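One protein chain omitted, others in place.
Moving on to subunit A:
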Amino acid sequence: MALKMVKGSIDRMFDKNLQDLVRGIRNHKEDEAKYISQCIDEIKQELKQDNIAVKANAVCKLTYLQMLGYDISWAAFNIIEVMSASKFTFKRIGYLAASQCFHEGTDVIMLTTNQIRKDLSSPNQYDTGVALTGLSCFVTPDLARDLANDIMTLMSHTKPYIRKKAVLIMYKVFLKYPESLRPAFPRLKEKLEDPDPGVQSAAVNVICELARRNPKNYLSLAPLFFKLMTSSTNNWVLIKIIKLFGALTPLEPRLGKKLIEPLTNLIHSTILRTTFQASVISVTWSFFQLCVQKLRILIEDSDQNLKYLGLLAMSKILKTHPKSVQSHKDLILQCLDDKDESIRLRALDLLYGMVSKKNLMEIVKKLMIHVDKAEGTTYRDELLTKIIDICSQSNYQYITNFEWYISILVELTRLEGTRHGHLIAAQMLDVAIRVKAIRRFAVSQMAMLLDNAHLIASNAQRNGICEVLYAAAWICGEFSEHLEEANQTLEAMLRPKVTTLPGHIQAVYVQNMVKLYASILQQKEQSGEKEAAQEITQLMIERLPQFVQSADLEVQERASCILQLIKYIQKLQIKEVPVAEEVIALFAGELNPVAPKAQKKVPVPEGLDLDAWINEPPSDSESEDEKPKTIFHDEEQRHSRQKQPEIDEEELARRREARKQEQANNPFYIKSSPSPQKRYQDTPGVEHIPVVQIDLSVPLKVPGMPMSDQYVKLEEERRHKQKLEKDKKKKKQKKEKRGKHHRHNSLHTESEEDIAPAHHVDIITEEMPENALPSDEDDKDPNDPYKALDIDLDKPLADSEKLPVQRHRNAENLKSPDSEAPLAEKKSKKPKKKEKKHKEKEREKGKKKEKEKKKSSKHKKKKHKKEKEEKSKDKKKSKKKHHHSEEEAAESVQNGTLDDEPLPVSGSALATPTYDIQGNLQNDSQVTVSVILENKSTSFLKSMELNVLDSLNTKMLRPEGASVHDGIPVPFQLPPGISNEAQFVFTLQSIVMAQKLKGTLSFIVKNDEGSTHEKLDFKLHFSCASYLITTPCYSDAFAKLLESGDLHMSSIKVDGISISFQHLLAKICFHHHFSVVERVDSCASMYSRSIQGHHVCLLVKKVRALSERSSWGQNSVSVDGKCSDATLLGNLLAEMKETLSSC
C-alpha cells in the first residue's frame, strides 16, 4: 500500500500539471490540435490510475481544454470521482469541472445526488460552499427535487457564508422545481431580516427575481422593502428593490405615490444608476417630467453608455407617457447621427413610438436620408425594417397618403444588398390588396418596376431584393384591369432575362402573365382588333417555351399547362371564336387578405374528435401523428390543382362550378366578392364604408422613378390649404361633421385628428373564420422559463406540498422486535404514509407505488424470519441489517442513490447499511461490494466482522491462509451516529446468472452498561447488471459489432411506461450500467460490457400504446438485446423488465 502511494507520487512528478499544459499549448502554436490530442491521451492514462491526486490533476487539465472547445463529456464519470474526493483541494477541482461541463443531458448527473447531499451536510463550510456553487450551475429538476429540503435546511445554517449561498441557490431550485416555492417561502421571507447584510441582499435578490411572475404574492412585503429602501446604503440592494417596486406598483397604485419622495431623493443623489430603473414605475405625471428631464441630461452626456441607457429608459417611459417624450424628438433624431450603432438602433426604437400622423412623413424622410448614408448592410437593413415597421404599425394608422408609402417602398427597392426584399414585397402586396383606392397607382408603379427588372435582378443571386418582383408581378397580374400599357408589361415579363430569377418568382411570373394576357385579350376583342389579339397569342406561344425548360418544377409545370391552354386558344382564335370571356373567367373573383392567425382560430366543430382514429390504426408504430396531417395535405393539393387551367371547356366550367361550391362551404378559402356582406357583419369598417373617389390634387403618375419627397411637399401644401379652409369654417362657426374620417370633431387646430388623409382609404381588415375563437391565448409564450413560478403564495401550505424528504423506504419496516403491538401500530401507520406520498407524486407514478408496497411487504416477511432467529438476544440493543437488491434500491430513491438517511424510528434499529456492487476493471472475475454501515444507536460498535457463505460460483476473497469460514474484519469502528463504507472483494466463476449469498455481520456493542456480542444476518444479491461495466462505444464500432453476427438475440416489451424517454434511458444507464451509443427521437442504441468481456447491445424503442383507449398517453418500451452470451442476456433483460415495469 505504502509502496503504491510512493509510486503514485513519483509518477505525479513526471506528469504534466496545468501550467505545463498551458505552456505546452502556447509553445505548439502551429500544431495545437495534434499536441492537444496527445495531451488528451495522456489524461486518459492518468484518469485510469487510482491516485486521486493524479485524477484531479487530469480533470483540472480537462477543464482547461473544455474551455478551448474540446469535448470532455466522456470524462463525466471521472469528474464525479474527483468531486467525491475527501480532500477539499480535489473536491474543489471536481466541482469546478462539473459546473463547467455538466448540463441537463449529462447522464451521470443523477449519480451526484448523494455526493452533493453529503457535501452539503459537511462540517467544513467550504465543502458545503463549493457544493452549492457547483450545484447552482448544473441543477436539474431531479436534483432540485431531491435536494430542496437539504438546501432549505442550510438557509438557517449558523454561518452567514452558507446561508447566503443557500438563499441564492433556492432561486435556481424554484425554477427547476416550482413545487418547492410555497414550502420554502416563509423561510425566505425570514431571511429578509437576517442580521447579515450579505444574506439580506441575497434574499432581496431572490424575491426580486421571483417577482417577475405573479408579483401579487410579494405585495405584502412592500412595507418591509420600503423600510429597506429608505435605510439601506448599499446601492446593489437599492437597485434590486427599486426593480421589485417596479413590478409591484401597477398592482397597488397607492404605493406609487408613497414612492415618489424617496425616489426623487434617490434620483438627485445617485442619478446615474437609479433613474432608468425608476422610470419603469408608473407614478405621477410630474415625476415623469422630472425623469425625462434627467434623461435628457443623460442623453446629451458625452459618455456613450449613459446616452444609450438614457434612450433605453426614454423608450420605457414612451410606452406609458408618449407625450412627455415626444417633445424631445429633435434630440432623438440627432442620435441617429451617432457613431455608435447600438445608440442609433435605440434611437430608432424610440422613433417607432413617436410617430404620429403629423410627423410620419418627416421622420421617414430623415430615415431615408440615413438609409442612403448608412454604411454597413446590417444597419441599413435595420433602418429598412424600422421604416416599414413605423409605417405599417397598428394597421397603417399613421399613413395619410398611401401613394407616398408606395413610393417609399419603391425607393427602398433601390437599396443594394438588402436581405429584406421579402419584407418590402409583403408590404406592397398587403397595401395593394387592402387599400382598394391605391391599386391603380400601385399597378403603375409595379409595372415600372417590372420594366426596370434588369436593374433589380442584375445580381439576383447576391441579394434578396428581387423578391419585390414577386410582388410586382402578382400585383400587375391580379389588378391588370388598372394597367394602362399592359402589352408593354407583358413583354417585360416575357424577357429571357427573367429565367435567371429564382424559381418561385418565375412561377408567379408565369401565372400572372396569363392574367395579363387574359385582360389584354378581352380588351382587344372588345375593340375588335383581332389581329392584335392573335399577335399577342403568338408572342406568348413563342416565349413560353423558355419557362417550360425551367429547372424549377413549379415553373415547368405551370408553363407547360399554360402553353397548352394558349395553343388551344390560338386554335379557337383562328376559327374566329371569341374566347376572351372564357379565359378571363379563369381568374374571376377577388382575393381577400386572410389574417395570419385565421387558421388557428377555426373552432373545432362539435362532435369532432381530432384525436380519434379515422381508420383502424395500423399495427405499426411509425405513423402516429401523420393521420391528421394528411387531411390538410390532400386539401392543399386539391387547391393547387384547381388553379391550373384545363383545356377542356366543359370540364373547366364544371370544375369552376365545383370550386365555387366548395369555396362557399370552405371557411379557409378566400371568397370571391359577391355577397361578402354576410361575412363582414361583425368586422366593422370594411365594406360598409363607401369608397370615396381619389382626391386628384395628387398626380396619379409621377414621371420617372417616384420621388417620395414630392409627396412630402404636396402634403404640406395640402395640409396648409386644409388648415386655411378650416380656419375659415371656424370663423363661420360652422361645426359640422366633415366626413367619416374625422373620428372626433376636435377643436385643437393642431391636433392629429385634423389631418385628413389624402385619399379616403378603406383598409380592409383581414378575414377571420366565422365564429373565430377569442384571441386571449395568443400572447402567452409557452416557452417562458419563468412561467412555472406563477404560483399563489398566499394559500396556506397543504400537507401534500411538504418538500420530499429523502427517507429510507425500508426504514418503516424496522420495528422493535420485542412485542407485536408496535408492529401493529406501524402497520396501521403505513397506509397513511403511502397515501401522503401518493399525493405528493404525480398520478402517473401510482403504479410504481403499488409495486413498492408489494416489495415492502416482502421485506416484512423476511423480517419475521429474522425476528425468530434473534429472539434470544438482548432486545434493547439489537441491530438490524437489511439490504437492498439493486432494483429495490432503484425504487426507493428516484435518483438511484444508494446511500440512506433512516427515519428516526422509535425502538432500537441501530444500523441500516446498504450496499453497491461494482465490477472490477482490472480483474475479469472480481466484483467489489461497497457496504455503507451506519450506527444509529447511542452505543459504540466495534470489532465488526463480515462473513459470507460462499457458493460454488461466488466466493469472498479472504486473506491467504484464512479458511472459508473466517469472516473479514471491517477496518473501522463506528461511534454513535456515524456511517462508513467498507469494501469487500468477491471472486466469481460465471457471471451469466444472478447470485444470492447469505452472510452475517457480527459486532460488539459497547456502552455504559458493558458490551454485548451481536450478529446480523443478511443476503447479498448479485444481479447480472452488477457485472456490467459502463463502457462508452462509438456508433461505428457498435455497428460492426452488430454486423459480426455472433451475438444472440432476445427481446422484451414493457407496457405502461409513463416517464419520459430521456429519463428512461438514464435509468437504464444508471441501474444497468449501460451507455447510450446513439439516440434518434424515441429510439436509442445502448452498449455495455461485462467484466468478462461479453458485449451487450440494446435497442430501446418507445412505442405508444395505440390499441386500448384506457392506456392513452402511456407508452410501451421494447428492448431488443444482443449479447455474446444468451443466458446472460436473458437474465439481464429480465432484470431490466423489472426495473422498467416500475416506471
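As a convention for this text, a contact is a pair of C-beta atoms (placed from the backbone, for glycine too) under 8 Å apart; a residue touches a chain by one contact, two chains touch by 3 or more; residues count from 1.
Everything below uses one rule, namely that contacts and distances are computed from a predicted model.
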**Report entry** Name per UniProt, for the chain absent here [options: "Ubiquitin carboxyl-terminal hydrolase", "Large ribosomal subunit protein eL6", "GPHR regulator" or "AP complex subunit sigma"]
**Finding:** "AP complex subunit sigma"
Query raised in the report: Which one, A:Leu120, A:Ile169, A:Val443 or A:Ile968, makes contact with the chain that was left out?
Result: A:Ile169
Report summary line: Full-complex touch with the removed chain, picking from A:Lys34, A:Lys48 or A:His103, is A:His103
Query - Which of A:Val22, A:Leu455 or A:Ala1126 contacts the chain that the document leaves out - result: A:Val22
Query raised in the report: Which of these touches the unseen chain: A:Phe185, A:Tyr308 or A:Tyr396?
Result: A:Tyr308
Report summary line: Of A:Trp236, A:Trp613 or A:Tyr1034, the residue touching the omitted chain is A:Trp236
Query raised in the report: Contacts of subunit A with the missing chain: which residues?
Result: 2, 5-6, 9, 18-19, 22, 53, 60, 63-64, 66-69, 71, 73, 87-89, 92-93, 96, 99-105, 124, 126, 129-130, 132-133, 136-138, 140, 161, 164-165, 168-169, 171-172, 198, 201-202, 205-206, 209, 212, 234, 236-237, 239, 243, 272-273, 277, 304-305, 307-309, 312, 339-343, 345
